[in-house]
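Written out below as structure tokens is the structure these notes cover.
For this view, one protein chain was removed and the others were kept in their places.
Read from first to last, the chains carry the letters A and B; within each, the first residue is number 1.
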Amino acid sequence: MSLGSTPALPRHPSLIAGIVLLSIVLLPASLSVVWTPFPTARLDIVHRLAPISATHPLGTDPFGRDLLSILMIGARNSLSICTAAIALGAAIGVPVGLAAAASPGWRGATLMRAADLGLAFPPLLTASMIVAALGAGRGGTILAIGLFNAPAFARITRVEARSVLQRDYVAAARIAGRGPAAILGVHVLPNIAATLLVQATIALALAILAEAGLSYLGLGTPPPVPSLGRALSEYQTQIFDDPLLVIAPGAAIALLVLGLNQLGDGLRDILDPAVAQRA
Amino acid sequence: MNGVLEVRDLRVNLRQTRLLDGIDLSLARGEAIGIVGESGCGKSLFALALMGLLPPPLRATGSVCLDGQNLLALPEGAMCRIRGKRLAMVFQEPMLALNPVQPIGRQVAEGMRLHGLGRADAEAKARRLLNRVGLARVRPDAYPHTLSGGQRQRVMIAIALASDPDILIADEFSTALDMVTQAQIIRLLAELSAETQMGLLLISHDLGLVAEAASKTLVLYAGRPAESGPTRQIFAAPRHPYTQGLLGATLHGTDTPPGKVLAAIPGQVPDPAHRPEGCAFAPRCGRAAPDCCAGVPDMAGRNANLAACLHPLAQP
Partner (left out) sequence: MTGKIAAFAISLVAASVIVFLVLNVLPGDPAAVMLGLDAQPDTIAALHHKLGLDAPLPARYLHWIAGLLWLHLGTSFTYGIPVTDLLADRLQVTLPLAAITLLLAVAIGIPVGVAAAARQGSLGDAAIMAAAQLTKSVPDFWLGVIFILVFALRLHWLPAGGFPGWQGGLLPACRALLLPAFALALPQAAILARFTRSATITALNQDYIRTARAKGLSRRAVLWRHALPNALIPVVTVAGLLFPLLLSGTVIVENVFNIPGLGRLLFEAINQRDLIVVQDLVVILVASVVLVNFAADSLAARLDPRIAANE
């Protein structure tokens, strides 16, 4: 029962909160592409473990590197790796889901079972294998996270695509002679795009956590490129003397994940009101 | 005037909007009253208000007296003891109204056990009730998803009858049912009503059903009473133009000459938030006069037939 309408924005606190939180990390991270307060490659032992100051807003690490710069590049690094991973997952999962939706009966079911195999390989295990065989690197991380995400994309795509395929305008298009590829591209994809976007956002949040974990164990980005997870493991021994070194990278990760989670919730509220009723 | 159920000036509000505006009703033992009106006129809200099941923020005011006790003033705990035991309700949509993970026998017995019956007795009674509503061939350990819509509705009726209520409220129970099942259930309810003096409130938009089963009828329009009185009289000679419109828009079985055009009532039911000044039906009424917009007409009449109309139809 609507008794007058209110403007859209104040009714979506999740979306706004998400955007704000994300920006706190996203802006410095993007900036780091062209500039950071200090170069992170150079060690500056003289200034090691410096406290917070005007020159070093977050102090320096045991090697004298500026913590803020490390966080900026680390955040950018996490985001680029994870975005690539999610894109990979979608690139694999969405076509599989579409194919499964378009194939009736056991063919579709078999396809989905095959896709579900990805769920048996958490990123940690895949990354473990790749690193043991080939050594650490960005590619391995992207592959490990991407492969684990593909089944979820496949599932959602299949469910949504099936429901779109049953609609009348699709039947009309079929009768008019449209081929299956055209139907999928013109009718199905645009209609499921919103759901996929929500899925991608939430998956990205989990990917950031996964990548941080992998880096913490040394299975992610190798030195000297700064990484939030690896920073946490490197600075863990300093925890008693300089807790900020440990708190800051974790907080950066948390902000990123929290922002993405809120953004995902907010997008879902807007794009899928039936689900939002419950949330 | 001393029925089992006495409703006085029942109103249901959603914040500032008055969804139900002043309903009166008097139900005697063993009596069946039909409540008719279009979708959105407040029939279901009325039922929920009687049961105390209005979802917040909806609130009910007025009085609903069951044997003298005002249900609206009761605390929730006391109301729980009345629901099922003295007042029971059958809902409109049976498909989703049963718990999918519990067998139906248990769901029928649940109310009985709640109101004090032992386990073995409740199970036996549930079995008897299922037989009574025509489900003799269905096992009590069956799950709802194995039953058809009609069968599920019968289970709902068994649930409602489980604790021998004084009054049964049936809210559009027939919508999901085919004609044969409908007729069977009406007959069943009439039998029970005669046996146990159970009162019946039949809420429906189906005038034929009400004509057959209810001795008195209350017609609602836009949350307000339009006409009330003995069913036969209202149907034969309606006083409120809306009632006449409803009857004109209905098929009367073999009485309707072939080729007769059903007269639709022009216009739409007003939104409760935007009722017109005065009589709510005036904008659609062919007999409207200037004084109809002045104030809300009260229910008035000489005999048992009351109508909320300043210019009611003439009685033959």
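Note that a contact is a pair of C-beta atoms (placed from the backbone, for glycine too) under 8 Å apart; a residue touches a chain by one contact, two chains touch by 3 or more.
Note that the structure is a prediction, hence the values are computed from the model and not measured.
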Identified contact with the non-displayed chain, of B:V133, B:M156 or B:A222: B:M156
Residue in contact with the excluded chain [from B:L10, B:M51 or B:I203]: B:M51
Absent-chain contact - pick from B:A73, B:L96 or B:A289: B:L96
For subunit A, the residues touching the chain missing from this view: 113, 116-117, 119-125, 128-134, 148, 205, 209-210, 212-213, 216-219, 229, 232, 236, 239-240, 243, 246-247, 249-250, 253-254, 257-258, 261-262, 277-279
Subunit B residues touching the omitted chain (full complex): 51, 53, 76-77, 80-85, 88-89, 91, 93, 96-102, 107, 110-111, 114-115, 143, 145-146, 156, 159-160, 162-163
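By our rule, only the chains that are shown with their structure count from here on.
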Distance from subunit B to subunit A - Cα centre to Cα centre, in angstrom: 54
